[in-house]
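My structure is below; once you've seen it, I'll send some questions.
For this depiction, one protein chain was excluded, whereas all remaining protein chains were kept in their positions.
When the chains are written out, they are named A and B in that same order, and each has its own residue count from 1.
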Amino acid sequence: MDFPYATEVFFSAALGIVVTMSLALLRSILGPSTYDRILALNSFGTKTVLLIAIAGFLDGRPEWLDLAIVYALINFIGTLAVLRFSKYGSLAAATQPSDDEEEVPERPSLEQP
Amino acid sequence: MSLALAIVGTVFLAGGVFFCVVGGIGLLRLPDFYSRCHAAGMTDSAGAMGILVGLCFFAEPLVIVKLLTVVGFIWLSSVVSTHALVKAAYARGIKLENPRVRDWTVRPAKTAAAEAAGDVPKAAKVPSLDLAAMADSDADAGSTSGGEQGLAQSHGAESESESESESESESESESESESESESESESESESDDSEESRT
Partner (left out) sequence: MTELPLEAVLFVFLLVVGIVVGRLRNLFGAAMLTGIFSFLSAGLFTLLTAVDVAFTEAAVGAGISTVLFLATLALTDDTERESERSWLAIGVVSLTGLALFFGTFDMPAFGDPDAPIHHGVGRHYLMHSWDEIGLPNVVTSVLASYRGYDTFGELAVVFTAGIGVLLLLRSKAAVMGAKAKPIPVRSRAPYVREMPIVRAVAKVMLPFILLFALYVQAHGDFGPGGGFQAGVVFAAAFILYGLVWGPRAVQGIAPERMLEGGMAFGVLLYGGVGVAALFAGGTFLDYSAFTPEHPSHGQHWGIFLVELGVGITVSAVMVVIYFVFTARPRPRLPKRKKGALAPPRLTAVPELPVETPKEGSS
C-alpha cells in the first residue's frame, strides 16, 4: 500500500462501525417492541457486512468480500420471514385457516346490510 | 496519484462512518419505530455506500467490482427489508409517537361520521373503517385534542374524495385501494375457493 496510513484509516473505520454496532445492540436490547429488535437486527447485519469488508482490507485479503456478498444477498430473507410470520402467524399460507378462534378476531364482514 | 486516491478514499470512508454513527445514534434516540426506521435506512444507504466506495479507492479492479456489487445488493435488499418491516409493524398497529404527524391511512372521526351519514358510497367505506378499528389511530386522538383539531378539520373540510385518495396513495398498506379490491373481489374469492378445495 502506497498510502502510509492505510492501516490506521481502516482501523478507525472499523472502530466507528463497532461503535454503531454497540448503538444498534443497545436498541435491540431496549426494545421496546419486537419490531425495534428486528430493525436493530437488520441494521446490525449491514454493519457486519461493512465490518467484514474492512477486516479484509485490514488483513490485506480483499477476497473476503465474498462473505459480505453473502450477507448482502440473503440477509433480507429473514426479514421477509418476519413479515410473513407477523401477518399470518405462519410461514406457510396466506389463507391459512386458523383454528384458534379465541385469539383471532372475526374477519370484518364486507357484506352490505 | 495513488496518494490522492487514498485521500479521496479516506474522505469517503470518513463520510460513511459519519453517516453510520449518526444513523446509529438516531436508531437509539428517535422517539418511535418509524423514525428509527428512517435512521437505520440512512445507515444502510449512505453509510454503507460511503464506506464501500471509500474502500474502492484502495482496491484492485476485481475487488472494486465486488465492492460495487455489495453496494448494489445492500441498496436493493435493505430497502426492501425496511419496507417489509414497516408494513409488518403497521399491520400490527405499532403507533407513531409524534403527535404532530398524522397517520393518513386512518380516517378522522369526522370523516367517518360523514360517511356514516351516507355522503360517500358505502362500498368504499368499509375497509378503511377496519383500519381505524385495527390500528389505534393517533389521528383520532389528535382530532379530539385542541391543537390537532384545526388540522384535522381543515383536511376534513376538503372533499372526502381527496382525503380518500390521499390516504390510499400515502401507503399501500394492508388492504389494497378500495376500487381495486372491488374489481378484484371476484377473481380473488374464486382463487381462494380453489385453494381451499385443494388443501
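Here is the rule we go by: contacts are C-beta pairs under 8 Å (C-beta built on N, C-alpha and C of every residue); 3 or more make two chains touch, one makes a residue touch a chain.
Quick caveat: nothing in here was measured; it's all calculated off a predicted structure.
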Even though one chain is hidden, which residues of chain A still touch it in the full complex?
7, 11, 14-15, 18, 21-22, 25, 28-29, 31, 34, 37-38, 40-41, 44-45, 47-48, 51-52, 55-56, 58-59, 61, 63-64, 66-67, 69-71, 73-75, 77-78, 80-95, 98-100, 102-112
Residues in chain B touching the chain absent from view:
73, 76-77, 80, 83-84, 87, 91-93, 123, 127, 130, 134, 172, 174-176, 181-192, 194-195, 198-199
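In this text, only the chains that are shown with their structure count from here on.
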Roughly how many whole angstrom separate the Cα centroids of chain A and chain B?
17
For the chain B and chain A complex, residues of the former touching the latter
2-3, 6-7, 9-10, 13-14, 16-18, 20-21, 23-25, 27-28, 33, 36-37, 40, 43-44, 47-48, 51-52, 54-55, 58-60, 63, 66-67, 69-70, 73-74, 77-78, 80-82, 84-85, 87-89, 91-92, 94, 122-123, 126-127, 129-130, 133, 192, 195-196
Chain B partner, complex, touching residues on chain A are 1-3, 5-6, 9-10, 12-13, 16-17, 19-24, 26-27, 30, 33, 35-36, 38-40, 42-43, 45-47, 49-50, 53-54, 57, 62-63, 65-66, 68-69, 72-73, 75-76, 79-80, 82-83, 86-87, 95, 97, 108, 110, 112
